[in-house]
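Only one structure is covered here, and it is reproduced in the block below.
With one protein chain removed, the remaining protein chains of the complex are shown where they sit.
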Amino acid sequence: MTVKVAVAGATGYAGGELLRLLLAHPEIEIGALTAASSAGSPLGQHQPHVAPLAERIVAETSPETLAGHDVVFLALPHGHSAEIAAKLGPDVLVVDLGADHRLADASDWQRWYGGDHAGTWPYGLPELPGAREKLRGAARIAVPGCFPTGGSLALAPAFAERLVRPDVTVVAVTGTSGAGKSLKPHLLGSEVMGSASAYGVGGAHRHTPEFAQNLGLVAGERVTVSFTPVLAPMPRGILTTASAPLRPGADLASVRAAYEKAYDAEPFVRLLPEGSWPTTAATVGSNNVQLQVAIDEGAGRLVVVAAIDNLTKGTAGGAVQSMNIALGLPETTGLPTVGVAP
Amino acid sequence: MTVKVAVAGATGYAGGELLRLLLAHPEIEIGALTAASSAGSPLGQHQPHVAPLAERIVAETSPETLAGHDVVFLALPHGHSAEIAAKLGPDVLVVDLGADHRLADASDWQRWYGGDHAGTWPYGLPELPGAREKLRGAARIAVPGCFPTGGSLALAPAFAERLVRPDVTVVAVTGTSGAGKSLKPHLLGSEVMGSASAYGVGGAHRHTPEFAQNLGLVAGERVTVSFTPVLAPMPRGILTTASAPLRPGADLASVRAAYEKAYDAEPFVRLLPEGSWPTTAATVGSNNVQLQVAIDEGAGRLVVVAAIDNLTKGTAGGAVQSMNIALGLPETTGLPTVGVAP
Amino acid sequence: MTVKVAVAGATGYAGGELLRLLLAHPEIEIGALTAASSAGSPLGQHQPHVAPLAERIVAETSPETLAGHDVVFLALPHGHSAEIAAKLGPDVLVVDLGADHRLADASDWQRWYGGDHAGTWPYGLPELPGAREKLRGAARIAVPGCFPTGGSLALAPAFAERLVRPDVTVVAVTGTSGAGKSLKPHLLGSEVMGSASAYGVGGAHRHTPEFAQNLGLVAGERVTVSFTPVLAPMPRGILTTASAPLRPGADLASVRAAYEKAYDAEPFVRLLPEGSWPTTAATVGSNNVQLQVAIDEGAGRLVVVAAIDNLTKGTAGGAVQSMNIALGLPETTGLPTVGVAP
Partner (left out) sequence: MTVKVAVAGATGYAGGELLRLLLAHPEIEIGALTAASSAGSPLGQHQPHVAPLAERIVAETSPETLAGHDVVFLALPHGHSAEIAAKLGPDVLVVDLGADHRLADASDWQRWYGGDHAGTWPYGLPELPGAREKLRGAARIAVPGCFPTGGSLALAPAFAERLVRPDVTVVAVTGTSGAGKSLKPHLLGSEVMGSASAYGVGGAHRHTPEFAQNLGLVAGERVTVSFTPVLAPMPRGILTTASAPLRPGADLASVRAAYEKAYDAEPFVRLLPEGSWPTTAATVGSNNVQLQVAIDEGAGRLVVVAAIDNLTKGTAGGAVQSMNIALGLPETTGLPTVGVAP
């Protein structure tokens, strides 16, 4: 089986990571690479690490350049995918790494992003209850946001087994690549190195409703999420610290049992042995999720720590994993399970 | 006025920062520099950045070497200060940067540290209600832990004005110098760089009872604290993200008013203008605290972000500030109010 | 073809990188994993990023535990491989990542390492003139040092075409993983981050004779090398800056021609287009070498910049590449050619 793939947004960080994974994927042939302002230049100027495609010329993103592929990945600013997908037709698998089709609630969309809601696509986080089934044979996939990937996997088992109350606090420490290549002063190396800073504080980050949607589906009730992202001096990785009040009777044994039940058969998610704690470095470049749980008896809370690579499992790896499912390929095909550490 | 000062633990990170500050303090004469295993070697081998004292030979820490000074700073592992202080006599100002005399509750001490409680000394966080008064003329000072410094200042005004309920979540992202110079594998540069990791999760960190003590005193009721420290790839700085459920009626105006009331006259603490957020880099090397507040309406929580330098305001700077108060010097003497950025 | 492989020194940085590569190698079955002090513990404690082998128990390094494999990789301190190799027998391919068998001159060995010279094995830098031939079918391979890998490839074509005089200056900026996991104060994260420092200055680094040997073989005359390594705050990567005086007539065209001639057919080495410069980040996790050349007319020197990942091409990747050649596999089998960036 050879699957011909196009990547729109090939010059950004998500695009670069997609190309890294797709080049190692045995069933993939890489077709069009497209972008906006950098169209016409060789890919090597923008992705110097993607050596095998250095001389490929980047095309302009348009329905025409993206036509004729089996799979089209869209790594675009939000608001652009619906129109492109419509023109590509229903036989093409369209995998949207942007936000357009993640939220089910149109009013949520309007409040957080503005403009018309483009509709909801099958959600590309197969480890969530019920999600994998909707991805099989799908022609459209909405790849989750990087923060909701880590945070939802961190708490879903606890909600699935009704071990915690729906009042969640999430602080997620992220590397800078999540902010993309945009030239903003606070993203300069001089500003970032040696510094930690919070942003989108007080529920202002657009991933907040996505957390609530995912956990609410698992919990079967409305889940309140206080989410704070923190920018740390590292290029990749998200370390999520999530906590919620324990329901009566929940203890370490029942919590560990819940997580083992949820994840023991998952190829990419691993509850670490007791006493080991996740580090983002251990997941860098891999599609892995590392988890650990703790009971805070004094505060009466479950605390879960999750580590992922924001660009791999949090974006491009999750996209390839969902593509594999949609195409009927073994889910792990082409996806690294060993981190690049140290 | 010339104050003769000794520093025990002069070869560690806290000791080095103390020397940096004391060398710039106009009323200080630096006397004995002492340590344990590195006694007998020149200070420059251990503190290559303290150029003016590079040739000074480190003495062994003992009541004898520390005798004859007006002020003695103890930057030692916990469990050692009470005995030394007893031998130094009541006329010497002893400033303990360790944990021995921070906690008021002997059973807390026993639970978190083990062994006998050495007693409670005036607490060196002058910005807490009532703390400054107890420091004036004091002969003994317990310097706060670095995490409780940031976290207590982040939430004290909200509790003082009864704006939040006593159910606190704190996630604090810290640089590596807080862990000292101990040779542990996870503190190697290769492990630390490019990685974020949590530790002491689930209420296991020894600073947890100190948070609860400080906030409980301000709140006038028991405060529950879920505290998670996160190690980030930077040498210095703590970014504290603290949140608590809002009481009815609390809004951004009342919150800002509470923080302005608490801190407008403080020389080192600054509530940033709306729209600006703290960065640890902006406080590096200074005794400053940067704060910002947000109301998370969806989650019904107050979220406060605080940035400090863990070695300056969080340790050595806080110690010098409290020493100034105890000695009757202007509180800001010798303390930097400009960060070393970028 | 399934090749059964053992890794001695599986808990160190070189061992971890070997396992990452071998797990992605289609012809490899991973057998014994051995170490010294950490024998008996699960690999996951030492290599948390090598998820698929987390539960494997580390055995003790000995001829017995290493017996019964087709290939044995030795990532050991110098001085140990000869004895082990002797016991493994001539039918086993022994790939030594240590220094024992790199130098041809026994007096060089004695001067730089001390003790008896263990003999010289085929040198695992296939891109050097004549080296690939000696690796085909070899039963013993000496993997080059990480610095000589970058530095020799940086200058070999210029010497092969007699474009420069044999008076070389090399300054190589390296990440910290090259120093391994040893618990030394100057390798602590707090010391490393935000700092650059030189070491082994003045020709004191043990890789110096290896540079001279490699370049001398290509040049056909004695080559003098002034080599200075610089430790930079990054976990991986070596950026080599190498220069040598130009011979009369050498210009940019003849230099570029020499490098294109040497490397155009090489799968891992790439002379960048004019105007592009190597970055270590672009090679991280890959077996690639990025090169660029410049003529300094004012100084009359050729300046070459080379980027590699010290753990991949500089150690474990180079080892696998040479193993592929020795076993008659396609040289690129299992080796990444896309970096993990940003």
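We call the chains A, B and C, going by the order they appear; numbering starts again at 1 in every chain.
Throughout what follows, contacts are C-beta pairs under 8 Å (C-beta built on N, C-alpha and C of every residue); 3 or more make two chains touch, one makes a residue touch a chain.
Predicted model only: the values in this text are computed from it and were never measured.
In terms of the touch definition stated at the top, the absent chain reaches A, B, C within the entire complex. Per the touch definition above, the residue from A:Ser81, A:Thr149, A:Ser177 or A:Asn287 contacting the chain not shown is A:Ser177.
For the chain missing from the display, the contacting residue among C:Leu239, C:Val289 or C:Leu335 is C:Leu239, taking the whole complex into account. Taking the complete complex into account, A:Val192 is the one of A:Leu74, A:Val192 or A:Val223 that touches the chain left out. Only one of C:Asp96, C:Glu191, C:Glu210 or C:Glu331 touches the chain withheld from this view, namely C:Glu191. In the complete complex, the hidden chain is touched by one of C:Ala118, C:Val284 or C:Leu335, namely C:Val284. Chain C meets the missing chain through residues 167, 169, 171, 173, 175, 190-191, 193-199, 201-204, 208, 212, 224-226, 228, 230, 232-237, 239, 241, 243, 277-282, 284, 292, 294-301, 303, 305, 307, 341-342.
By the touch definition given at the top, chain A reaches the unshown chain through residues 13, 175-177, 179, 181, 183-185, 187-194, 233-235. In the full complex, chain B contacts the hidden chain through residues 13, 16, 19-20, 23-24, 42, 44-45, 47-52, 54, 176-177, 193-194, 235-236, 270, 272-273, 276, 279, 281-286, 288, 290, 336-342.
Methods note: only the chains that are shown with their structure count from here on.
Look at the contact of chain A with chain C and you find the same residues on each copy: over half of the numbers used there are shared. For the pair chain B and chain C, the CA-based superposition corresponds to a rotation of 180 degrees in steps of 5.
The geometric centre of chain A is 35 Å away from that of chain C, both derived from CA atoms. Between the CA-based centres of chain B and chain C the separation comes to 45 Å, rounded to the whole angstrom. Taken residue by residue, chain A touches two or more other chains at 193-194, 235-236, 279, 281-282, 284, 341-342, whereas all remaining positions touch fewer.
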